[in-house]
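The complex appears here without one of its protein chains, the remainder shown in place.
Residue numbering begins at 1 within each chain, and the chains themselves are lettered A, B and C in the order written.
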Amino acid sequence: MSILIGSDTRVLVQGMTGNEGQFHARQMRDYGTQIVAGVTPGKGGQDIDGIPIFDTVSEGVKQTDANASIIFVPPAFSADAILEAADAGIKLIVCLTEGIPVNDMLVVRKHLDSTGVRLVGPNTPGLISPGKCKLGVMAGYIHKPGHIGIISRSGTLTYEVVHQLTSLGIGQSTCVGIGGDPIIGLTFSDLLCMFEADADTHGMILIGEIGGSAEENAARIIAESITKPVVAFIAGQTAPPGRRMGHAGAIVSGGSGTAAAKIEELRSAGVTVAESPAHIGRKMDEILSN
Amino acid sequence: MSILIGSDTRVLVQGMTGNEGQFHARQMRDYGTQIVAGVTPGKGGQDIDGIPIFDTVSEGVKQTDANASIIFVPPAFSADAILEAADAGIKLIVCLTEGIPVNDMLVVRKHLDSTGVRLVGPNTPGLISPGKCKLGVMAGYIHKPGHIGIISRSGTLTYEVVHQLTSLGIGQSTCVGIGGDPIIGLTFSDLLCMFEADADTHGMILIGEIGGSAEENAARIIAESITKPVVAFIAGQTAPPGRRMGHAGAIVSGGSGTAAAKIEELRSAGVTVAESPAHIGRKMDEILSN
Amino acid sequence: MRIHEYQAKALFAKYGIPISASNTVSTVNEAIAAADALGYPVVIKAQIHAGGRGKGGGIQLAANTSEVQEAARRMLGMNLRTPQTGPAGRTVRLLLIEPAANIAQELYLGMTIDRCNRAITVMASSCGGVDIEETASSNPEAILKETVDPFLGLRPFQAFRLAHRLGLPFKTARGVAKSIQSLYRLFCEQDCVLAEINPLAITSEGEPLAIDAKLNLDDSGLFRHPELRELRDLNEEDPLEIEATAANLNYIKLDGNVGCLVNGAGLAMATMDLIKHVGASPANFLDVGGGATSDMIEKGVQILINDPDVRAVFINIFGGILRCDVLAEGVVAAANKLRISVPVIVRLEGTNVDQGRRILNESGLSFLTAADLGEAATMVAKAVGVIS
Partner (left out) sequence: MRIHEYQAKALFAKYGIPISASNTVSTVNEAIAAADALGYPVVIKAQIHAGGRGKGGGIQLAANTSEVQEAARRMLGMNLRTPQTGPAGRTVRLLLIEPAANIAQELYLGMTIDRCNRAITVMASSCGGVDIEETASSNPEAILKETVDPFLGLRPFQAFRLAHRLGLPFKTARGVAKSIQSLYRLFCEQDCVLAEINPLAITSEGEPLAIDAKLNLDDSGLFRHPELRELRDLNEEDPLEIEATAANLNYIKLDGNVGCLVNGAGLAMATMDLIKHVGASPANFLDVGGGATSDMIEKGVQILINDPDVRAVFINIFGGILRCDVLAEGVVAAANKLRISVPVIVRLEGTNVDQGRRILNESGLSFLTAADLGEAATMVAKAVGVIS
């Protein structure tokens, strides 16, 4: 098992005919993901390697029974793309776009809350259930099927952690990049609960960052209702306060949102926190070996 | 028993210090309604006949535990007044205002749907549970406690029907004016179900109008799930099509929304429909006598 | 509130909805000058508040100056009857002149408040043109719809989806989607309750062009748009209705002979039903509203009395916000000022009914007072002679 995606996930790609969309649609399909449809307004009726292109998401869903969507469209059109997917009945939307205005996301997120649609991202590399389904732009080959769930605000740092795990022979059930923006869909807390409920997941790795309070919220959820072991790393421990480190989220303001505060709350909740990013996989290995 | 309001209803009056607000607050209190607070920005700290005035609804609710509100404010401020009441935790809001822009009400109604707050109106005379609580501007003395529920899109026509019932010795459990605007809170269907569930209500009178499809929807609900007898009257049977008869709702367009169509659907659902407004009470009397 | 095509088109221009250059004229000479300036052929359209103008001769094509002269001469001042004006028709005072467009296809585009869904609904059809209402009833699937979430507004994907479903090629669909979004913005920002472009033409270049323009404004929203109030054309309204509106009364002239004064639209409609039920016929709908003053009542009575068709007056009041004493004072004041030669039947109930009845009784005037609706109906019927 795994969470959110598996071998029965039927994926529609929004922005399929762009460079990125096309490249990664092929990569995902080559990994084994069922890519059933693409959408690009004005390109309906064409196909890419046999994958049919539609002008609207509604048409694509009606014709192919797609149940998940991945979005490769420019920031100005991404909020609309998410809403279009939700409107068309897609239940899992992965939005990779970086640079969506936060005002747009406030409205989108509030709307999705009332619909039961799950959004991963935006500003995420996506998610993968190794060996079953890759719905994102991560390098598939570094992953290995197994029993650790990964939840991360960061993209490449996640690859690093996956790589460490795989090198240690530890596989992953599902790895989810929740995205680095201030307003995102699924959170650490949501996903921790999903992994807790997934019989095939034996432990979770949480990769946080300075800024915001997602890790503090996660610590609360962990203390309250997570029984499986959790290893965490917080990036930005040495970032100077008040500087913006690339993710809109990573602004340290006042005493809250610092790496120290997050680490302390996670430790209080029983989480094993790695100090160095080089040791994250090893910490999980130690826990699993006990 | 009764629906929506009773002797434990604690009423806050929005727009309490205006002419209408003041007059009707006194009338309601004299009828026996618990008027516990008034709100008028800038008049906080004053009182009217011992009823304390607050600047904001939040303060009023906090200080008096009001659980219902009645709104006497001009159209330009009414949507905000409804939202303020909902925000302050009021669970039943009665809005009398006529002339709220329909665009405002689209947003208000959609918001209330997600909050569980009940709105009666706007453009309604309010509602009354005779002998217990009057939350509106109807003449209290024409009512009589009893077992008939009345639901009406019209104001004065309701008084007429109540008068007929009372003259025949038939009392009312609760009489609700749902309001004549295109977008309103509680509908015929909502209230029919509440009356159906109210053990103290033995039958319902539905007073409809040409325009819209509220009566057709009510007919469907009646056919599906109402077991108590329903008498109906549809005003505007002789109105010329396409003319606006005062309520924004009463525009007959195409074949739908005509009195004939509504009457036919109600009859098919087993409703007794009075042809003349003079016979509404008598029809209910006949049913009760059988 | 209704506005004219040329007024709606001025708003279209402001919102970037494509329209032709045009001119509004009220004389034959102006018409000729405008047409000469715009270039031939031109279309000449009577500006009245009713649809179906083409069927009544209110839309004319003119290929040259003399055709314009002839058409303008014929149309200006004509009494234009269309399926929507009723037999009375409307006097044509203004003409809109615009170049005849190069039309490849005629679409229909409309927006209205959908009471069922509690939302604005956008409608479009590839079968635009005069017979859209027939299409709507005979072939409802030909009308495509998008319901607008009040919180999200009309989303770009919805506008494009609608245009795409019309079967338009991509570039045209994108242009139409843009016009749909512009019309939606106009609809919301100007508090409309109905907007229609019928037809929305697709030119031979594949661009949308609004050939007609219909906007109905939300009367309740006008307080936000004082400049839109100015668009009201009193020529399109019955003089008695204008007088009534000025007094804050809701009055509609009808073709019977029983003048009715009622408080509340529902009771007013029910009163008309009652009158018809006994075989008589109402001369009007007059709702004095909930908050009427005695001045307003007086004005209302005066409007009824001044209507030459009225052979009896029926005052039916159930006091709520409007108190019966206020009503009675107004009626007595009006009766004292006016020479009332027709029977006045009064039926009074509700708030302060006793004071109201006392005022009427002590006035010394001869009102017929009814105890209930049934009795009132009989009195009305007798007064106009449908029963004896």
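Things worth noting here:
Throughout what follows, a contact is a pair of C-beta atoms (placed from the backbone, for glycine too) under 8 Å apart; a residue touches a chain by one contact, two chains touch by 3 or more.
Being a predicted model, the structure only gives us computed values, none of them experimental.
Across A:M1, A:L106 or A:A197, the single residue that touches the chain missing here is A:L106. From the options A:D55, A:D80, A:E196 or A:E209, the residue with contact to the chain not on display is A:E209.
For the chain left out of this panel, the touching residue among A:K132, A:R153, A:H202 or A:K262 is A:R153.
Summarising the interface, chain B meets the missing chain with residues 41-42, 44, 55-58, 77, 80-81, 83-84, 87, 107, 110-111.
Even with one chain removed from view, chain A keeps its contact list with that chain: residues 20, 24, 75-76, 98-103, 106-107, 109-111, 125, 137-139, 142, 152-160, 163-164, 167, 180, 182-183, 207, 209-210, 212-214, 217, 233, 235-240, 242-250, 254-255, 275-278.
Definition applied: only the chains that are shown with their structure count from here on.
With chains as nodes and touching pairs as edges, the resulting graph is an open line.
A separation of 28 Å divides the Cα centre of chain B from that of chain C.
For the pair chain A and chain C, the distance between C-alpha centroids works out to 55 Å. Shown for chain C are the residues in touch with two or more other chains, namely 149, 151.
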